Structure formats: C-alpha cells, structure tokens
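The structure appears below as structure tokens.
Subset of chains shown; positions unchanged.
The first chain written gets the first letter, and so on, giving A and B; residue counts start at 1 in each chain.
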C-alpha cells in the first residue's frame, strides 16, 4: 500500500477564535480541518470549559509542509501574543496525497 | 426574606469554593441561558404590542446615551486611579457600561416576589444597553483610526447569542401578543424561576472560579467592582425618575445601569481588543459585581428608587 508523508498541524486555543481561525487556515491553503471541544491548562491559566468564555478547541489540519509552515507562521504572528494557544506539528502518512 | 433563587447562587458558589465535584455540563448552561433570554425577550415583546412604539423613543435614546456615558466615566477611573493598561481599562469600562441579563433576571424575581410592578418593556432597554459601551470600549482602546473592521464588529455584536435571542423574543412577543403566547407559557413563563435557579447555581460555580483572577490582581478591582455599580445605580435611578418611570421601573433601570456584562462584551472585546486581559475584566464583573448585585445591590437600588420616589 503506497503512502505519502504529510504534516499534521494541531492548534489548541480559545473557543472564541474558532470562526476566524478556520477562515485563516482555509485562506492559507488547508483543504480541510477537524475540530474537537477541549479544556486544559497552560500559561494563561486553567480553561475548564464550564461555559463558553472558558472553553478551548483543538483544531487539526493535515496538509503539505509549506502549508503547515505558512499556517504556523501566520498563527504565531497574529495570535501568540494575545491568546491562550499552543501549536505543534507532526509527520503523518496518508493514502491520497492529492486530498491534502 | 431571601429569595430561594439567591440560595441556589450561594450553593453554587460554596460548591465552587470548596472544590466540590459539582459541574453543570456546558450544554445545560446553554439550554438554561437560551430559555432565560427568550423568556425575557418574550415578556418585553408582549408589552411592546400594547403601547405605541413612538412613546418609547425618548426613553430609548436616553438609555443609549447612558450606556455611552457610563463607559466613558469608568474609563479614566480605571486608567488613572487603577493604573491599568489602556486596553484593560477600555475593556473593563465596556463591561460596566453594558448590562448583565442574569442580574436583570434576578431583579425580575426580586420585584416579582415583592409584587412591585415595573414597565414591562424593560427588555427593550436591556437590548439597547448592550451595544453602546462596546463601541466605546473599542474606540478607547484603539482610537478611531487604527483600521478597526467595524463591519465585523457589528456582526460580532448583533450576531451574538444574547442579542439575537433577546431581539428574537421581543419580535415574537410583539407579533404574537399575550394570547398568541399562552400556549408556550408553561415553558417560558411558568418555569422561569426554576430555570433561573439552575442558572444561578451555575453562575455560583463560575463566579467562584474567578476568585483566582481577583487574588492575582489586587484590591483595586474589588473596590471598583462595588463602587462602580453603586454609582451607576444612582445614575440609573436618577434617569428613571427623570423619564417618569414607575417605582419598579426606576429600580429596574438602576439595576441595569449597575450591572456589568459577562457574555456579549467579553466576546466582543476578545476579538476587537485582544490585548486586554480577559481575566481582569471577568474577575471584576463576575467575581465581584455579579455577586454584589445579586446579594446586596438589587435591594439597595430598590431602596434608592423608593427614596427618590417617596
């Protein structure tokens, strides 16, 4: 079974960013994304998802390396300073490279 | 005698402070909020159906001016006495110029159990008061020039859950009138106080979680979170009297003025003034002002109104 390497970019951030963030990643070349609801704790304190202001989302994008770099750079420049956020990237293999 | 819904708030706060395992799922919080917002809107809409809309225009304008003024008055206090960053001062000012639907609902329960009537179109003023302070906050933080995308600000504000449901309820109540709504009364009116009790239980838990933010940021916020609503309540009571509102209506307008937003404004500030620290504004509005108003403020504003009217 032939498979191809792509990047999986994961962002955990404030739920309030969902609408703008998905616009951003699509504009920057992602062909899709997946979101799950999350809670957690980090440098900006606990975010326990008891109510809307306090909730996190976990956004995943499978894409090629340049797109992942583009999204990471954009997100760093626009959101790192003011928002609770982490971002990490890993390698994944996929079967349909044209999809991502 | 203390209203039982207040006891639910205290229960939630105690459970939160004692770190109990009690949590309300986010979906339950949303359901309860949605029903409260619709109830309040519907109640106000029924009243709008009863009177000429034109007669309300002066009140509406006056209230909008009050919203602008309260935010503008709060800002220098926060900036120069509290020595907060510009963005933080602007954001907190916006919270206090705007209103809290939860506080309004408790005031409805308070006046209701005392059988004090008030102008039922209050929810219209409530909606109007949500907006001006947000504009003030953004302009204070960023000036007029810095390329604020007002289109998306407007979308943010008017598309938020709070305003959509309040306005939607107002419209539906207006069009359907009291008879039309009788079939949905059991859910939206009869259950109102029970649902308010669940809401306040959750608010107690949320409030307790803000205390941390408070501890980290000093006594100024506590003082401001009590003094500002007292001051605003006085302004609101004065304006209510000038506008010729009844005793209940005056107490209500005082409460609205004194309340601080924790839904619409935080969301708007997060997007439009991202460099403001949300921990500060929520610690003040939820950690101090909301419990103060619910436990002590509303009776005080009612006394003020009685005293002015007496």
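By our rule, a residue touches a chain if its C-beta (ideal position, glycine included) is under 8 Å from a C-beta of that chain, and two chains touch if they have at least 3 such contacts.
Just so we're clear, the structure is a prediction, and the values are computed from it rather than from any experiment.
Undergrad: Quick one: state the whole-complex stoichiometry, one entry per label shown.
TA: Assembly composition recorded in this structure file: A x3, B x3.
Note that in this section only the chains that are shown with their structure count from here on.
Undergrad: Quick one: chain A and chain B, Cα centre-to-centre, how many Å?
TA: Inter-chain centre distance comes to 34 Å.
Undergrad: Given the complex with chain B, which residues does chain A contribute to the contact?
TA: For chain A paired with chain B, touching residues are 14, 16, 20, 44-45, 48-55, 81-83.
Undergrad: For chain B, which residues count as touching chain A in their complex?
TA: Within the complex, chain B touches chain A at residues 23-24, 26, 29-30, 202, 205-206, 209, 212-213, 262-263, 266-267, 270-271, 274-275, 278-279, 282.
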